[in-house]
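Report on the structure given below.
For this view, one protein chain was removed and the others were kept in their places.
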Amino acid sequence: MLVITCPVCGIEGEEADFHCGGEAHITRPATENPEGITDEAQRDYIYMRKNPKGVHFERWRCDRGCGKWFHACRHTVSMEILGYYGITQKPPAALLKRADPLWQAHFEAQAKKAKSK
Amino acid sequence: MSNKPYRVPTAGTGGTVGRLIDRSQTVDFTWNGQKHSGYAGDTLASALFANGIRVVGRSFKYHRPRGVIGLGSNEPNALVGVGTGARLEPNIRATQVELFPGLAATAQNAWPSVEFDIGQINSLASRLFPAGFYYKTFMWPQAFWKSVYEPIIRRAAGLGVAPDGPDPDTYEQFNCHCDVLVVGGGVAGLAAAEAASAGGARVIIADENPQFGGISDIAGGTLDGEAQSKWVAEAAQRLAQAGHVHVMSRTTVIGHFHHNYVMMLERVADHDPRIMNDGAPRHRLWKVRAKRVIIASGAIERPIPFANNDRPGVMLSTAVRAHLVRYGVAPGYRGVIFTNNDDAYRTATELLSAGVPVARIIDVRPEPDGPLVEAARTAGIEISAGSAICGLLAKSGGKHITSVKVAPYSTTGRVSGAEEQVDCDFVAVSGGWNPVVHLHCHNGGKLDFNDEIQSFVSRKHDDPVVTIGSANGSFDLAALMDEAYAAGEAAAGASAAKAKAPKAASEPEGALEPLWYAPATGKYNEGNKHFIDFQNDVTAADLELAQREGYESVEHTKRYTTLGMATDQGKTSNIIGLGVLSGSTGKPIPEIGTTTFRPPYTPFSFGSIAGTQVGKLFHVVRRTAQFDWHKEAGATWEPIGDWRRAYCYPKGEEDKHAAINREILTVRGKVGILDASTLGKIEIKGPDAGALLDRIYTNTFSTLKPGRGRYGLMMNEMGFLFDDGVTVCLGKDHYLMHTTSGGAERVVQWLEEWLQTEWTDMKVFVTAVTEQWSQFAVAGPKARTLLEKLEGDVDFSADGLAFMSMSEGTLEGTRARVFRISFSGELSYEIAVPANTGRVFWEKLLAAGEEFGVEPYGTEALHVLRAEKGFIAIGDETDGTVTPLDLGMNWAVSKKKADYLGKRALELPHLADENRKELVGLLTEDPNEVLPDGAYAVSSVTEKLPMDMIGQVTSTYWSPTLNRSIAMALIKKGRTKMGEKVTFPVAEGKVIRAEIVDPVFYDKEGERQNV
Amino acid sequence: MALRGVVPAHLSLDCATMKKYSIFSLARNAGNYHKDWERAWRSPDPKKEYDVVIVGAGGHGLATAYYLASKHNVTNVAVIEKGWLGGGNTGRNTTIIRSNYLQDPSMAMYELSRSLYEDLSQELNYNIMFSPRGLLMLCQTEHELRAMKRTSHANRLAGIEAEMIDRARVKELVPIINDSEDCRYPILGAYYQPRGGTARHDAVAWGYARGSDARGVDIIQQCEVTSITREGSRVTGLDTTKGHIKAKKIAVVTAGNTSLVMQMAGVSMPIESVCLQALVSEPIKPVIDVVVMANTVHGYMSQSDKGELVIGGGADSYNNYSQRGSFPALEHTVTALVETFPIISRLRMLRLWGGIVDMTGDRSPIISKTDVDGLYVNCGWGTGGFKAIPGSGYVFADLIARDQPGDIAGAFGLDRFKQGRTIDESVAAAVAH
Partner (left out) sequence: MSEALIITALHDRQAPANLAISMTEIVDRGMIDLRGLPKDKKFLSAAKSALGVALPTEPCTSTQTGETLCFWMSVDQWLIVCPRKETGALLGKLNGALEGIFSLAVDMSDARSIIRLKGERVRETLMKGSSIDFTQPGFEPGTVRRMLFGEIAAMVHVVSEAPEVFDLMVFRSYAHHAWDWLEATATKGSEVGFLKPAEAPAVV
């Protein structure tokens, strides 16, 4: 049983008061550009998951409080919640540093892509 | 039967015999149907002893007679059934049952009786049944496993019997938070609670026993110069009266979960079921969110296994002592003590002072000494130092011990030299103490092996959890109290006020000598059973066999032998088992490791987990405002989501079919009304509302003019349909969306999710308004005439309210939204009024329509009506794998819009495949034959299975309008097969053939709704 | 039965290295107090190189090894296990075996598997206690009833024996069921597979282990794979806690840990690992002789031969590698079962545990080659792969030996996610055990 504090409204509740929306920061290709999305890109978007054993970023919704989505940073073995951040935000550097290497690679690749544009 | 009572007279020399019983108050109870009596304060176990009953159960595998061994919840043997009929509760430990008048208890797992059990024959053949024997046999002949072997094994296994009817009692749950939760109310727990609460922190302290104090009454040692019990009573009182401490007895902390979430079971009424008549629940399950947890769960004494150590009368030393001191009962008339430590000497002197002779103390240590040993020696008890029990003799089928065999023991683990026989009828054994580390481990706490006590203790937990007292291996009273106060203070925080600790003193005790089992003389073990796990009949030889056969990991050994898997989960056996494995593998115990500790700490009722959620509260039923009307009208129900909707309204003798047909014909011929209030309704407003709808639906909505509506389809990102409905434009940037009844909540969340997480710059508000409105469909040729009779300002005329448009106004004194939409193909309106006026409005509709023959129709008629028109229904034509294109709804799938949900997925090879199944209509060759639900079509009927399945029926009905059957189906390339016949092998030897047709069966031009 | 034909003709145990188990051998050994039993499997050190290294000694890994050796004569095989064999989900599942699935590939897969279970004790000379005691999937809403009817049509045409039964027959098969007409979810009927049932889960792992070992397979326990080495696009071996092992082919069969192991070879997976819990009651005398699944309310129950009620339900909603689940999921299940079987209210929960299950996006398994040569993967069985152990091992061994999938395995390839060719069983039942 997880005890979660909604960073939007500050209400503390149990996992039954929240809804887990799975892995965070999945890019929806069509939002950026609906044209020329490959089958691979579509597959990655819908099905491929990092599924790390360690510190993970995921989406949660405050079901019985404000109804808002937010990001949580959680360890998938200890269940410890290391922090929260806004649903439109990228993970704060302090959390990213502790995150699973897959996540660090993810944001490095994103940064590279942004630069090359 | 001449059972000799084992109740000891009041006046032992110590004057402490029977502290918890009230000898002036007798309590009658039954055991196996026979009447007995005990005293108020007795447990069932002590009352049985008092009545001379030592055999209380039979073992699981060999059906050997068994008696009480332990104390409270660690008892492995004395499992009994308590109560009768629907209130029977099996597998209860007699040591935990508090006697109350009328208690009915029965022995288990024995036939015809515990005293004489036929199953004992297993015992004779036991050499054939080593651990894991069933994996090696019962394989031939093959069919025998299911028909012969398994039924026999099933009947023989199991323990008690289940109750014979639904549970008549009630259960409930309670949620709370606290600063500190203290597990266990022994001296350590009480001290920690005192310290933690001194500064005002919210503290819960729970103990599974009826009395607080743990084993402080028999442990020796003093607090502030007096017996521990005095301080215990005072501390318990202070805590109970503090007002910020919740003190709970009969409450077991059953599990520790992630984030310091703790579950506790409070047995509110088991000790006195009469209080349930006054409204008390039987059990209350507590869900506690604790900031900190202090585990003071004590330690459990472990036995030293020896040959035939399971005979009734062999007990743990503290259990003997506690039964004597608390209830004034002894397990026999002449005892022997077998020990490797000093504490058991307390049992010896206590017995003697109560007048129970102690024939011998057999101590495996070569030179026991110290004050406790001296006291026993002075009292005249003979001590065989450096000795062990190497055998046990019993009569009456093993039910009465007559003597033990004693031989010199060398600490290398061997017995040798002359054997001596010591007469006795009971044995008190002590092999040391195992800290209760279960809760510490539930959420991943680790353990370290402590050499001094030869057992495992908690390592620092990652969660805010600490273990103290004997649960932490701190057996010295002074050290224990220091530790407890320190833990309580730490939990309260540095700045909190401090409690005053009592001064503790106790007799020094010598070190223990580890001994995991005492070998029998001769070829040890052969034929003699050294029981490790009593309840599951696991012996030392079984553990060694598992090793020999390669089941080396302790987890394999556990599963192969079932060690520690019984209802006591190895409380008295696991560590000894490790000791035996250590002996046979030469590996030290910590290297062997423990098995995993799992919740619950002790078994707890399923009823308490269901709590209040049983019967009518099992799962919510949502009611529309017209619910009572439908009920009174005799509606049958269809559950949709959590709603109950009227399925049809049979009249008089009518069956459902007749009712449905009548309702359909009423709509087609006259006018019908439907309670459609459960439809999802969502208001959507904001500058980007239209743009949002364009991304959510497959078709375009931003072009909709105020007052106009459009039917839309929603896909998920996999390209599959999941909801549909009509959305109308209420005004500029303001829409009202209708969804399916089952999908209402899901769609609101869907919209919110996209707005909040993906299209975050869109300015749109979404508010679910389903519950605000009662909504009714008024459908049929007479719909308009009926509505025009209503008092109000709404124009129902063809021009005033065109098809697919809406208007707002007042009808019959209530605000109304009127939509001209049709799911039946008839002239049809849907009218929404505020829910509190719904019931009255519904009745007004009926009254107004009476002259036209109006009738209510239910969901089934609705479904047939829509199927006659070839309209799809989400959940029938769709199943989560169907695209709009599969359904031939290309007209609703925009090619122009750049991006909407699911668009890209439709281009995936499999979704764009021309071989996909497509929606078609079906007309059976025999018009009277209705295709079965979900029937599959095949390309051809073949002998060989599987046949080649080419599609399946999605909707199938008798159409009273067309006076024939109709169906819709998804058939591979169906739209290219119009006019062709398809074959449905619907049952063994039965084939139905049907023609593929357009799915619109009735009024293809749509004239009826456009009048 | 149609799929029966796929099953190999009965195999006699002609393997010289394994001493046969029987009632006679038991009696013989009893004479010497069971001191002469030989090991069920060896505990070898890893060799330097194997033709095939299977990662994960769960049921699927061990069955794969067994069929590689027995069907394809590939015996230079190691099964590497980080813990103890059978200690993953194979050792912690509720043992439901059925084949009444809806989609064509699933029907083929699970019926192959179920029919292999029929003879498995004899095939392995190890009593795995396959108990085709009958399995009921309750229909508690009209919608569920229709879905089950649809499945029943599909199954009949595929040769899977199962039938729709009515409430009275349900009550006959399960006297303790709540058959009230006005309870919240009245039983409208059930879909009954008479030869569905259970097996002794540990024995399945142990039987395959003993059978593989006897055929020369090295089962290496307490040995964790820490990386997979590649040369270009080809695997060359693995690093383990017992050193480097060379391998021509590597087959990853690690259930909840699949993402982690495949990542070692640089392959991403469409998998999420979540906790699924199960629990047992205290043992009682038999009260229920069939397996009952109540999918609408999310619970299922059977009674083991030892007497415990074995109970399971839905998985947790978030990623978890800890084998400890959350209480709400379980509470939901138990509450549902108290309503379905009211007498259990007074019975008690004995033990509760969790396993880490590997969930794919369409809730169907993956049996596949990968973009890396010599690397194969079998995973995604999620909450329902115990029943598939024999069949999955059978077709996976074939895929590895021939380096190409047969008819059954073909449908379960990784390429389906790119093509949108998903196999969605949730259509038929919300729970897929």
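We just call them A, B and C in the order they show up, numbering each chain from 1.
Everything that follows uses one rule, which is that a contact is a pair of C-beta atoms (placed from the backbone, for glycine too) under 8 Å apart; a residue touches a chain by one contact, two chains touch by 3 or more.
Not measured: the values here are computed from a predicted model.
Asks: Check the whole complex and report which displayed chains the hidden chain contacts.
Replies: A, B
Asks: Which is it among B:633, B:840 or B:1000 that touches the chain not included here?
Replies: With B:633, B:840 or B:1000 as choices, the missing chain is touched by B:840.
Asks: Using the touch definition up top, pick the residue from B:115, B:717, B:812 or B:899 that touches the left-out chain.
Replies: From the options B:115, B:717, B:812 or B:899, the contact with the absent chain belongs to B:812.
Asks: Among B:116, B:140 or B:765, single out the residue that touches the unshown chain.
Replies: B:765
Asks: Out of B:83, B:130, B:189 or B:213, which residue would touch the omitted chain in the full complex?
Replies: The one listed residue touching the chain not shown is B:213.
Asks: What does the interface between chain B and the hidden chain look like in terms of residue numbers?
Replies: 19-20, 170, 172-177, 185, 202, 209-217, 229, 232-233, 236-237, 240-247, 249, 275, 278-281, 284, 287, 289, 326, 612-613, 616-617, 619-625, 628, 643, 683, 685-687, 763, 765, 767, 769-773, 791-792, 810, 812-814, 833-837, 839-841
Asks: On chain A, what residues meet the omitted chain?
Replies: Chain A touches the chain not shown through residues 8-11, 13-14, 16-17, 63-68.
Note that in this section only the chains that are shown with their structure count from here on.
Asks: Applying the document's contact definition, name the chain pair with more C-beta pairs in contact, A-B or A-C.
Replies: A-C
Asks: Between chain B and chain C, what distance separates the C-alpha centroids? Give it in angstrom.
Replies: From the centre of chain B to the centre of chain C is 23 Å.
Asks: Give me the residues of chain B that touch two or more other chains.
Replies: Those would be 257-258, 261, 444, 718, 905, 908-909.
Asks: For chain C, give me the residues that contact two or more of the other chains.
Replies: 322, 326-327, 418-419
Asks: Sort out for me which residues of chain B touch chain C in the complex.
Replies: Residues of chain B touching chain C: 60, 86-91, 127-128, 130, 133-140, 142, 145-146, 150, 153-155, 157-167, 169, 171, 255, 257-258, 261, 263, 287, 442-444, 525-527, 541, 545, 548-553, 555-556, 559-560, 562, 567, 569, 596, 598-600, 603-607, 609-611, 613-616, 618-619, 621, 638-639, 718-719, 875-876, 879-881, 905, 908-911, 932-936, 938, 944-947, 949, 952-953, 985-988.
Asks: Applying the document's contact rule, which stretches of chain A touch chain C when the two form their complex?
Replies: Against chain C, the touching part of chain A is residues 1-2, 14-16, 19-20, 22-23, 39-40, 42-44, 46-53, 56, 58, 74, 76-79, 102.
Asks: Which residues of chain B touch chain A in their complex?
Replies: Touching chain A: residues 257-261, 289, 444, 462, 717-718, 749, 752-753, 756-760, 898-899, 903-905, 908-909 of chain B.
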